[in-house]
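Selected chains from the complex are presented in situ; the others are not included.
Chain IDs A and B follow the sequence of writing; residue 1 opens each chain.
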Amino acid sequence: MSNLVIEAWEKGVPHKGKVFAAVFPHSDDFSIACGGLMLKLIGEGYTGYFIRTTNDEMDSYDLTAGETVFRIEQETQQVAEFFGIQKVYDLNYKNHYLDHALLTEMRHRLITLFRFLKVDTVISFDPWGHYEENPDHYITAMAVEQACWMSGRQLDLPELKDMGLTPRFVTKRYYIARGPQESNRLIDISSVLDKKAAAIEMHKTPINNMWKELLAAGQGGKFEDKKDFVKKAMLESKPTLEGLKYYEKYRYIS
Amino acid sequence: MSNLVIEAWEKGVPHKGKVFAAVFPHSDDFSIACGGLMLKLIGEGYTGYFIRTTNDEMDSYDLTAGETVFRIEQETQQVAEFFGIQKVYDLNYKNHYLDHALLTEMRHRLITLFRFLKVDTVISFDPWGHYEENPDHYITAMAVEQACWMSGRQLDLPELKDMGLTPRFVTKRYYIARGPQESNRLIDISSVLDKKAAAIEMHKTPINNMWKELLAAGQGGKFEDKKDFVKKAMLESKPTLEGLKYYEKYRYIS
């Protein structure tokens, strides 16, 4: 018996006044991991923010690190506007170097932002997702998880109260994982599939990197072209779950 | 098919001469997490110790950090006496700041205590419990897990031998988790429910903090009063397991 609940798309803007923050280490994580959910939440009235924790410096195939950083910064901005995101905050930690020693400092930058933006809901990687091989993913996720509840405590960073940044819990969390996870929620994304595809394709630099790595590995033949690769590898959900062919799967905690 | 074993309450004092250490980050963790098990073990002859790893500095609603620390230190002492605990050791790390960089140093303080107190059994959080959002919990748990077996090795902290602190393995571990866990043992706590409730209520400062946070979140209506909140939120086990309504659930490793 499945524990999976399909979250209904709501009519009107029932969440008007609510705020979400999507917090991910990399530019393309936003769109690939939760493009559908963001479109749903914004459609239902949410104001959304992107908080990107790394500078994506490693994510190109034949550019310098500097050009990579600049291009992806711009692409992120463009994708965010395309999604209707209010603002992007780039924390710009060095890509692939997120580690456990950064957790407290990163958490405190997040708490400051969560209190300022009055965040109700976060979307991030699952800090408990197994076989996640990129430390940028689980370190970001751990910092987010800590920040969500400490943000509401009276004595964490108490000096911020004087600046009008009052304690406030982030009460809803959507966690996504690339490997095994104790999932409990599905978002049917079939109605926004094209928009999500278009967003992913706007991440030219990282998509190009993946594509060239595929070609270098001699596996380009699996796909017709880069567009087909995006479609098959990033949009088609496997396996079909609860009758849904296109979905995003989360651990939802409220 | 369940892997859960219900641990029988033994007659007499079969464990006389044995020693347990309950190692938790926070004052109220002791009572809430394992009040029942501690009463059982002490009843069966164990001598028990509390090792509190943090100073609980963050756990009040409208007190200063200093008053919080002092009050909770005193409440911890009172609760420990109420349970019949032999002594409380306060390691006093800064609350909410336990992190991976502290593991080795904290482990070595624990090894020193385990050898000195001749600990046979520990009770602590499960270092592998999923969706545990408080780093104080899993860092304490990781340090405990490491200390239990390194404590018995000849060449870990070998200088302690000269001080009469000889190597000795901690052979029994009860791990408790707030989220999903691979549990294998239940303790029926119905016979000590009132005493556990009374102990929890003695943690005035943290209970008051939880209660005021609930009120601030507009969720006070779920409970009649603070006493009812303790009863419903901290004593009634959900779901009923193996026919037990009041239980504590552990991963037991021997």
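As a convention for this text, contacts are C-beta pairs under 8 Å (C-beta built on N, C-alpha and C of every residue); 3 or more make two chains touch, one makes a residue touch a chain.
It should be emphasised that the depicted structure is a prediction, and the values quoted were computed from it without experimental measurement.
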One sequence, 2 chains in place: how many copies belong to the entire complex? 6
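Rule of thumb we're sticking to: only the chains that are shown with their structure count from here on.
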For the C-alpha superposition of subunit A onto subunit B, the rotation angle in degrees, rounded to the nearest 5, equals 120
Which integer distance in Å separates the CA centroid of subunit A from that of subunit B? 35
Per the contact definition, I'd like the list of subunit B residues that touch subunit A in the complex. 57-62, 65, 68, 96-97, 99-101, 130-131, 133-135, 180, 209, 213, 217
Given the complex with subunit B, which residues does subunit A contribute to the contact? 100-101, 103-104, 128, 142, 145-146, 148-150, 152-156, 158, 169, 182, 251, 253
